[in-house]
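Every protein chain except one is present and positioned as in the full complex.
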Amino acid sequence: MAKPQVAIIMGSDSDLETMMESAGVLTNFGISHDIQVLSAHRSPDRLRRFCTGIKKRGIQVVIAGAGGAAHLAGVVAAHTTVPVIGVPINSTPLSGLDALLATVQMPSGIPVATVAIGKAGAVNAGVLAAQILGVHSKPLQAKLLKHKQKLTKSVIEKNNRLKRRARS
Amino acid sequence: MAKPQVAIIMGSDSDLETMMESAGVLTNFGISHDIQVLSAHRSPDRLRRFCTGIKKRGIQVVIAGAGGAAHLAGVVAAHTTVPVIGVPINSTPLSGLDALLATVQMPSGIPVATVAIGKAGAVNAGVLAAQILGVHSKPLQAKLLKHKQKLTKSVIEKNNRLKRRARS
Amino acid sequence: MAKPQVAIIMGSDSDLETMMESAGVLTNFGISHDIQVLSAHRSPDRLRRFCTGIKKRGIQVVIAGAGGAAHLAGVVAAHTTVPVIGVPINSTPLSGLDALLATVQMPSGIPVATVAIGKAGAVNAGVLAAQILGVHSKPLQAKLLKHKQKLTKSVIEKNNRLKRRARS
Amino acid sequence: MAKPQVAIIMGSDSDLETMMESAGVLTNFGISHDIQVLSAHRSPDRLRRFCTGIKKRGIQVVIAGAGGAAHLAGVVAAHTTVPVIGVPINSTPLSGLDALLATVQMPSGIPVATVAIGKAGAVNAGVLAAQILGVHSKPLQAKLLKHKQKLTKSVIEKNNRLKRRARS
Amino acid sequence: MAKPQVAIIMGSDSDLETMMESAGVLTNFGISHDIQVLSAHRSPDRLRRFCTGIKKRGIQVVIAGAGGAAHLAGVVAAHTTVPVIGVPINSTPLSGLDALLATVQMPSGIPVATVAIGKAGAVNAGVLAAQILGVHSKPLQAKLLKHKQKLTKSVIEKNNRLKRRARS
Amino acid sequence: MAKPQVAIIMGSDSDLETMMESAGVLTNFGISHDIQVLSAHRSPDRLRRFCTGIKKRGIQVVIAGAGGAAHLAGVVAAHTTVPVIGVPINSTPLSGLDALLATVQMPSGIPVATVAIGKAGAVNAGVLAAQILGVHSKPLQAKLLKHKQKLTKSVIEKNNRLKRRARS
Amino acid sequence: MAKPQVAIIMGSDSDLETMMESAGVLTNFGISHDIQVLSAHRSPDRLRRFCTGIKKRGIQVVIAGAGGAAHLAGVVAAHTTVPVIGVPINSTPLSGLDALLATVQMPSGIPVATVAIGKAGAVNAGVLAAQILGVHSKPLQAKLLKHKQKLTKSVIEKNNRLKRRARS
Partner (left out) sequence: MAKPQVAIIMGSDSDLETMMESAGVLTNFGISHDIQVLSAHRSPDRLRRFCTGIKKRGIQVVIAGAGGAAHLAGVVAAHTTVPVIGVPINSTPLSGLDALLATVQMPSGIPVATVAIGKAGAVNAGVLAAQILGVHSKPLQAKLLKHKQKLTKSVIEKNNRLKRRARS
């Protein structure tokens, strides 16, 4: 496998189904990536080694998904200067509001690029990573344009189906 | 002035004080940018012309600040494939919770990179733009590293001041 | 079919079941309407063509349903001077609170007439459209009065059933 | 004064400053209106007489502003078939969230067209009333178009001021 | 059946299962009551006749359950001087928070005695009605004391069961 | 002074200004009462002695105001069978939402009659106490009717003032 | 069984499944404990006897789980000087937000050590009790270190499984 450009990490393996959405998007865009469980709270030393290795391994974007008191993205952002995308995951009774606030409300100076709660957010983390890498890549920009056209086309198809149903 | 790499837009001129924080950060990083008021609701056609012009003008990142039913970042994200950073602004009685949810909860396929509510978020939008542009720029990465060291140094200084006060 | 007086649009075809409630009410009131999927984020150009066509097509009221960062109603309201009714849809983990705030908290000058979250709101969007068209239509006013009487009658019937159950 | 087309009511005279925004907009659009304090809780019989009189007096739209357990708009909507616009007012420690939910979450069959919390909402209630009356009035439609253009123009002016400030 | 001392009303027959909890408690305390569906929004005139009849029928306490924009208890409180108990019902996506705020946040001068959301609240509405009627009734006070002892006894029994389970 | 019928207690002397509203209303209704600071957390034994004394002292209604984790009303309700009215007080950064939920969400079997957050709630606690005592007191009922008429009259006067202002 | 060092109490036997998580953790750490149902509202006198007995019985930490208007932990904290850990339980429609605020927002002077809502919180209450007892116990500190290593190891194992799955 190619050296990964994007690292996907998540706080718990129960987040895997959600975060596979990010991986799927990256695969579709032809962006190399790896994926692992790395908890800010249960494996802080491994997380730190991961952070120290970001530059050396040539990682260009990090996607971090976590629920509850979601510190994962923020802790990575504290250690690195590459863009960190945070996916708040709905894994407590508070419906992901806790994860959203714990991810997005970062203090002045250390940003986390936060996306929507859950699977929609995980998809969008993949797209955002592609957009970031696309800033200096014409081929990726072309793929992103196609992605946009596909979204539009799917809306058109849904409408056609709707019309056919209305007629019958 | 150099052709802007980053465009800062805001929904209302009452957001100007907040969004000047983004501009200040970009200036410190030596990133060319312009700034304007562009409302998704009050000037939709101008906003669309802005969106159409993003690619042609060579804009590489858009920072959009808005309050209330904050649609600005999302509408730009719908039209472009460059990364869009959303700054939720606290300008209604709901303390920016409305702007946060209206900015971050984007549907699958169209991300907005959302940062914290208010000035901390505006600062971080500037830093995040620098991180995105830094993916392919060694000089920017060096500046980002210095920025991180400065943050750490300011923590050390605050501690020294704290100790001196404790002694006296 | 008659030229539609009301256009029903929705951000995603997963909103269809909810928005069919609006269509059902309009059908009961004998108000011509059409219905389509039109995303503010996935098909912005089609949405704009829709907005430009509102006046020409003689559309008098727009009903727009959307979930999450629900920008659909607001974007239409930005482009048109006909009344726009927004139906917040519960399609994220936040139970529709995100859609409600993103729909109702419009800035000064550009209203969206917001109704309740979900199916109750979709029904009410239909009734509100009838009330708006009824301002200048005696027959519609008569139908609205009957609608009110039917609501009251259903309360009476429920009470009778309750009493019979209590007796038996 | 001309027979009022729009009635503005509010739950308390402390809401007057907010609701004068609705009145100001209607005056600008040349729409006749009256304004009074009418509490769903403190003057229920007067409110009922008001409701019974809506049709007779030729009132075509009602705008109702209230805070806290804001029942005013809903109670009027229960009695009439003309469109009722609800303005949630921020007059308790809960920042208007209570008034918003108490106004917008109406049951199936009885809509209240809800606008934003506070002054922005009061302005928009006036604009929405104009849009409703504009459905059958070419002159009002022309005025609404001008209103939209004025909003856009003000955005342009703000930008020019911004540019001049940047230059100097 | 005896002339009812307590009237239980609810906004919708879907609230019946919840409000039967109030009825059950009153039956246990030997307090005569009747129960009916009466919507503030769908049957306002019937509701008003109910309100006018409270004193004549000798009703001493009203229990009103409603969901969403729960105006029922507040509207009754506006018309009467007998204590009105409000039960917020969880019947919208917002989990009863809307009903709670719409019931409890009454303006100065017109109280609604609000209890917990849902069935626990409906039970407690029955107990509170008994406490209110008990102010001048020794037999009811005795029954309330027994009710309290039964609650305590059930805690003791649960503990015994717990201990037996722990031993086995 | 007469033996108090109503006891007003509060969790902290910073709640005094709010709770004096309850006292003022009771004075107006000619209902004897006393008022004291009694914390569920800081003086639990004194609170318990208070609870044990309720019956002996002939207290017929308790009004308890508290902020934050407002346990005061619930603890009293646990010990007594007289009606307990809870006033949530806004004394933490969470605007009284904490006090509201901690007061109203009582478990099945032990009601607290909860009123609005803050001063409006404190006024209403006084009125509700009067309504409860009024169940068996014709004179109090007459006073409550007058109170209602005064509320209505104040609405009328506010309207007259509004009209005079409009004319001038 | 050994004299219990930790007492686990809960407001209702429906909380038992959750609170057994605390018991399980304590058993794993070899910390003696007992467990019982003790309601602040349904069995206040038993709760008080429990509080009075804490010191005599040599209880060193109390863990209290409760839902809704969760007063249990606060009431115990009012009576004792041993550390009290509060577990908010999700047992009402408000998803445990009510229990969280009613547990954590204690007034100045009387702390409750609050942990997460639900089972995660119950587990953590057990771990926190072990940490507190570990302050003066080398063996417990060693066990806590092993517990931490086990958490890390489980992250490593999950990653290995993830890699194997990725390869196949």
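As written, the chains take the letters A, B, C, D, E, F and G, and residue 1 is the first residue of each chain.
Basically, a residue touches a chain if its C-beta (ideal position, glycine included) is under 8 Å from a C-beta of that chain, and two chains touch if they have at least 3 such contacts.
These numbers were taken from a predicted model, which means no experiment stands behind them.
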Given the contact rule set out at the top, which of the displayed chains would the hidden chain touch in the full complex?
A, B, F, G
Quick one: which of G:A23, G:L72 or G:A120 touches the chain that's been left out?
G:A120
By the contact criterion defined above, which parts of subunit A meet the unshown chain? Give residue numbers in ascending order.
11-12, 39-42, 44, 48, 67-71, 74-75, 77-79, 92, 94, 97-98, 101-107, 109-110, 112
Where the missing chain touches subunit B, by residue
90, 95-97, 116-118, 120, 151-152, 154-156, 158-159, 161-162, 166
Where the missing chain touches subunit G, by residue:
60-61, 81-83, 85, 100, 104-117, 119-120, 123-125, 127-128, 131-136, 141, 144-145, 147-148, 151
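Methods note: only the chains that are shown with their structure count from here on.
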With residue numbering as the guide, point to the option in B-C, A-B or C-D that repeats D-E in over half of the contact pairs.
B-C
Inter-centroid spacing, subunit F versus subunit D (mean Cα positions, whole Å):
34
Centre-of-Cα separation between subunit F and subunit B, whole angstrom
48
Multi-partner residues in subunit D (2 or more other chains touched) are 39, 42, 68-69, 92, 94-95, 97, 104-107, 109-110, 112, 116-117, 120, 151
Going by the touch rule stated at the top, which chains touch which?
A-B, A-C, A-G, B-C, B-D, C-D, C-E, D-E, D-F, E-F, E-G, F-G
